[in-house]
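Showing chain A:
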Amino acid sequence: MSLLEPLLYPLIGAVAIIAVSSLARGRGLLYCLIAVSSLTASLAALLHLYTALPVAFTLDGFLPPNGVQLYLDSFGAFMALLFVGIGILAAAYSFKYMADDDGLEKYYALLLLLVAGLLGVAAAGDLFTLFVFWELMCISSYALVSFRNYRWEPVEAGFKYLVMSTVGSITALYGMSFLYGITGTLHISELVSRMPAVATPEGYFALVLIFAGFGVTSAIVPFHTWLPDAPPAAPSPVSALLSGVVIKAGVYATFRIMFTIFKPASYDFGLLLIVFGAITLTVGNLLVLPQRDIKRFLAFSSIANVGLILLAGGVAAYVLHAYDYTTAAAIASLALSGAAFHILNHAVGKGLLFLSSGCLIHSTGTRDIAELEGIARRMPWSGGAMSVGMLNLGGIPPLGGFWSKLLIMMAPAALLQDPLMAVCVAVMILNSLLAAGYYVWLTQRLVFKNAPAKAIREAPFSMLLPVVLLALACVAITLLLPSVIGFVSSAILPLMA
Partner candidate 1 sequence: MVDVTYSALLPAVLCWTIPVAGAFATLGLSKVGARARDYGAVLTSILAAISAASLLPLLPSEGLPIDIRFDWVTLPFSEMPLSIGAGFLIDPLSIILCNVVSVIGSLIMVYSLKYMEGDPSLTRYWFFMNLFLGNMLLLVLSDNFVQMLFGWEGVGVCSYALIGFWHSDSKEDWLKCWVGEGKESCPPSHSGMKAFIMTRFGDVLMLMGVFLLIVALGTANFLELQNGAASVAGPYKFLLLPAALLIFGGAVGKSAQLPLMEWLPDAMTGPTPVSALIHAATMVKAGVYLVARVFPIFYIALVADPALITFFQVVAWVGALTAFVAATQATVSTELKKVLAYSTVSQIGYMMLGMGVAGTVAEFYIGYAGGVMHLMSHAVFKAALFLSAGAVIHAVNSRFMYHMGGLGKKMPLTYVAMLASSLSLMGMPVFFSGFWSKDMVLESALLAGQYPLLMLGLLTVSVTCFYTVRMLGLVFHGKPSEHQAAEAAAGHLHLGDPSPKMTVPYQILAAATVAMGVTGYFQREWLVKLFAGYYSGIFALGHIEISEGLMPQLFTAALSTLFLLAGAVPAYLIYFRGRTPPQSGLLSSIRNLLFRRYYLNALYYALFVNPTMWLAERLYSAMEVGFFDRLNAGIAAAARSASSKLRKSHAGDLNYNVLAFAVGLALLMLIILVVVIW
Partner candidate 2 sequence: MTDAVSITVAVLIVAFAIIAVEVRDLVRMAAAFSLMSVMVAFAFYLMGSPYVSVFQLAVNAGAVTVLFLALLHVIKKRRLE
């Protein structure tokens, strides 16, 4: 029962909200409380489980290798904690942000389903379960994106998101079907042992399909086209979830399948990850530059960050494939720790940025950066927290974003004599410059410009609280750096097996 708990609580919460709504219509506070408390319960359960990792749960009578299994190792738990953490804050934030909307019971229920889906992805022990929860996550996020369907923008973005993401999911499932064809199972630990040690073309075919399929959700260029549309169109808490954690679910699934099933020692997918990571990183960063819509700006930056994470994974995979294990292991674990750390930083940072930009939007009613100039002088708390987030993601030390980029760069820099690694470093360096540049530019616009003439009120407390908590989390990551690095480096151990 134990591993089921964190998954069940959000589902129960969702059902409870629907049930309550029929009794007491339109009670946003109540829904919000239910959502937050069920997610908190889920978080507590996760933390409780955390000491006993890895944990497995099997449905009675439906045993492996064919049965449905939940399995949580340290990597999954790491992701699950992130998912729930951001989920709680987004839910709490929604209380005021969504206060004027109708149909809030649906909203909160969908939010809980989304988090449940994310948790399921993290805790899936077989690809079947993974797919089911994946679709749960996807469908609820489609609905959330187009939640305000009385406006054209959410509808357009939602539909595009739906099509792209569904095509991706189907492609991934297609890839899984070939995996199944090769091994006759979908159970991850069985797959690990049944996959032939030598790479086969069918294997590669499956790999490519799965990579592209999950790549849509993780917004890898050129599969990224939904991302600039969906989070900006969605309500800010949903944007925070989408850009902060949903795309990480894609990365998680990609890494999980590639590193454990297609072992880098057998399948040479490092180059794929490096090429697509570098393209994603560069394109994402370049496209941030002309953006004038603050949420679109942030969304493109998410693409770039995913590219960096992918690049890190690519370096790890490449190194594990091309070098003997003794040299490769250290570098690969460095790169993967960096990637995981960056997942953490980006989730926290991008969550923070979307939520705080939500504060600005809530107070000013505009998303145009030009109209938001100097806003931090009027809204010091939101602006200050946002600055922390921007500097964090800009890679400015001593904030966490710097350290994760550092770890990621350390890996290829240790093998500078390898031209591919040197190219990786060069790409990372140039893109760090770009990223620092545009975040600095944004900070300048929002913080340094003269305050806008009209009176603007600071966001309400219940919105500020999650924002400030996230900003504090950024700071805490810095202060607790050694233990955080230790934590992420133990989190990626399952990928290294």
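Everything below uses one rule, namely that a residue touches a chain if its C-beta (ideal position, glycine included) is under 8 Å from a C-beta of that chain, and two chains touch if they have at least 3 such contacts; residues count from 1.
Criterion applied: all candidates are chains of the complex that A comes from, given by their letters.
Not measured: the values here are computed from a predicted model.
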Among 1 or 2, touch partner of chain A in the complex: 1
In the complex with candidate 1, residue positions of chain A that touch it: 159-160, 163-164, 167-168, 171, 199, 201, 204-205, 207-209, 211-212, 215-216, 220-223, 225-226, 228-229, 268-269, 271-272, 275-276, 283, 286-290, 434
